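Only one protein chain is missing; all other protein chains are in place.
As written, the chain order gives the labels A and B, with residue 1 at the start of each chain.
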Amino acid sequence: MHILQRNKLAIFIGLIPALIIYLTFSIIPIVISIYYSFMEWNGFGPMEFVGLQNFIDIAKDPIFWKAVKNNIYVVLASVFGQIPIALVLALLLNRKVKGAKLFRTIGFMPVVISTVVISLTWNMFYNSEIGFINRFLEGIGLGSLTQNWLGDPKWAMISVCITIIWQFVGLYFIIFLAALQNVPGEVLEAAEIDGASGWKRTIFITIPMIWDSILISVILCISGSLRTFDLIYVMTNGGPAHSTEVMAIYMYEKTFSSMKYGYGSAVSLYIFVFSLLLIWISRLLLQRKSK
Amino acid sequence: MENNQVVSEHERNISSKVDTTKGFNIKKLIKSPIIYLSLIIFSLINVYPIVWMVINSFKSQQEFSLDPFFLPDTWRWDNYIDAWQTANLGTYFFNSIFVAVISVVVTVLFGALSSYFLARFTFKMNKLVYVLFIFGMIIPIHATLVPMFILMNNLGLLNTGWTLLFPYVAFNLPLTIFILTSFMKAFPKDIEESAIMDGCGIFRIFWSIILPMSRPAIATVTILNFIHCWNEFSFALVLINDESLKTIPLGLANFSGQYNTNYTGQMAGLTMVIIPTILLYVLLEKHIVKGMTAGAVKG
Partner (left out) sequence: MLKKMMSKAIALTVIMSVLLLAACGNNEKSSGSKDGSIELSFWNSWSEDSPENDVMLERVEAFQKEHPEITLKMESIPPDQYKTKLKTQAAGKQLPDLIQTWPGAELRPLVEGGVLMPIDDIAGEWKDTMIPSDILADYAIDGKQYAIPGNKVFTSIIYYDKDMVAKAGFEEFPTTYEDFKVLVEKLAKEDVNPIALGNKAKWPLQSVYMSTIGDRVTGSEFLEQVLAGEKKFTDKEFVDALGIMAELAELNAFNSDANSIDDNQASDYFLQGKSAMFVNGTWALSGLISSAPEGKNIGVAKFPAVEGGKGEPGNVSGVTGWGIALNSELSDEKKEAATTFFKFLYSEETYQNLMGVGTLVPADVEVPEDTSDLFKEVVDLTNEGISPVYDAVLPAELTDIINNGLQAISIGQSTPEQVAKDMQAAVE
């Protein structure tokens, strides 16, 4: 039909600007990186084609698999920590009350703070000698529960995960806030009315309405968790003894410390594949059969 | 959309059954102390790092070493002047603003445009293009440093005022499109139909109807993109050599030497640098939470 004809051109024009920049400056570098993953290269000399050798070497390295395990912790902690907390916060604070506005701003703050500050301040919570947590535990007589939160391999990953959860709740918080605007206001208020049944209505009405955003956030969360680098790098540098090492740190070290660019690129391909896998699984589990 | 119909019916049922007078306000108040307390604790934890950072930005290095917890003896405002110079913030601030603002505008504009077509139109390549954009969100940035450098070198785009715009836009597009598409998909289908009846062109619909309706999502991606660009470090490090073109994150790195770190100066620098972001968030916040009247179709 007439409209369809015009549509094709419009679609083309609409997509072209984004596509040009994206293909040139995102896809092409990614493809080049994939090309490197089949090479052995130290950055200075010539590249040597080694086929799948990098991939095999990675698969044989126990440290890599340790990193994978740690990444899975981060994914689980993030998905089951950040998303629910962010959701509850968004539902609670989606009101035009003065106090709510302040809480919303504060809720978003961690996303804005630099990882250096986060690392230093959380270090002060976790410090085994003078940190808040241990001092608090001792103060209330639970001194036996004090741990070396960041220095003990058993606890390091958990401690780091808690900080990561804290850091990004704000991100999903505002995504959910925005999504909630799509839900007609009267529905929300009506649903909050009487105690327990109010919450039931929230679960059966509001949440289904923003389910797409929840799915989006889960996917974002997974992909972000598998690429997580900054905070862990500054807080523990992957230590102690690789107990907080994640794939992105492993990749960074191999690329820029050990000078194995091909190897590093191959690691990022593994990250890519793991992400696709987890995203596919989450879509299977969470996607509603929409009509 | 079917959902809307179902919801409106529920709506009507609820309003007729329940007393929406002052009654429920009191009930809310009863519930709230526990929630209020949790919110306060949560807020304290959130705010603490910033407060700590600001307090320590006024200390001398010796004071910080000896006691990182308490208030400074003397409030050393010179730390800020020194930090401004060490981190070269005069030049870098301008550069960062330039790069961030333009990147964000271009990203949101191109992103919104693409999201509109991906969300509201069906065409053969729709799924493919969408998935293509999502790929960009999955790759860790360090893997692309060297390829990006080589590519931009070949294009002659290194070390210019525009250099950083290209990777920033390219890497922020996926998230932008992801969020905006999801948001736009939720609009009722009839919006375009009545507009087309009135003779509106596709781009007119985009500009005058869809964009305003997407305001919360647009505000969200604006603030997120700004944060990414403002704090971005790796590309800025590798793609820019000229002192006069560098951005703030590079300047902040000047506080760390090979063996020592000037923590108090760094805190002062970080405090100054966090202000634009907080300002922007406060400005945009009201758009994110803007209450929307459901499904209005303006001609």
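The rule we apply is simple: contacts are C-beta pairs under 8 Å (C-beta built on N, C-alpha and C of every residue); 3 or more make two chains touch, one makes a residue touch a chain.
Keep in mind it's a predicted model, so treat the numbers as computed, not measured.
**Q** Which of these touches the unseen chain: B:S38, B:S194 or B:N241?
**A** Per the contact definition at the top, the residue touching the missing chain is B:N241.
**Q** Going by the contact rule already stated, which one of B:I55, B:I97, B:L132 or B:L157 would touch the omitted chain in the full complex?
**A** From the options B:I55, B:I97, B:L132 or B:L157, the contact with the absent chain belongs to B:L157.
**Q** For chain A, enumerate the residues touching the unshown chain of the complex.
**A** 6, 9-10, 13, 16-17, 20, 41-45, 123, 126-129, 148-153, 156, 235-237, 239-242, 253, 256-259, 261
**Q** Mind pulling the chain B residues that touch the left-out chain?
**A** Here the touching residues of chain B are 61-62, 65-68, 82, 86, 145-146, 149-150, 153, 155-163, 166, 201-203, 234, 237-238, 241, 243, 250, 253-263, 265.
We adopt the following convention: only the chains that are shown with their structure count from here on.
**Q** Help me check something: in the complex, which residues belonging to chain A touch chain B?
**A** Against chain B, the touching part of chain A is residues 3, 6-8, 10-11, 14-15, 17-19, 21-22, 24-30, 32-33, 36, 43, 92, 94, 96, 101, 103-114, 116-118, 120-122, 124, 166, 170-171, 174-175, 177-179, 181-182, 184-187, 189-195, 201, 205, 208-209, 212-213, 216, 219-220, 223, 226-227, 229, 247-248, 251-252, 255-256, 261, 264-265, 267-268, 271-272, 275-276, 279, 291.
**Q** Applying the document's contact rule, which stretches of chain B touch chain A when the two form their complex?
**A** Interface residues on the chain B side: 2-3, 7, 10-11, 14-15, 18, 20, 24, 27-28, 31, 35, 39, 42-43, 45-50, 52-53, 68-69, 106, 109-111, 113-114, 116-118, 121, 123, 129, 132-144, 146-148, 150-151, 166-167, 169-171, 173-175, 177-179, 182-183, 185-187, 196, 202-203, 206, 216-217, 219-220, 223-224, 227, 231, 252, 263, 266-267, 270, 273-274, 277-278, 281-282, 285, 288-295.
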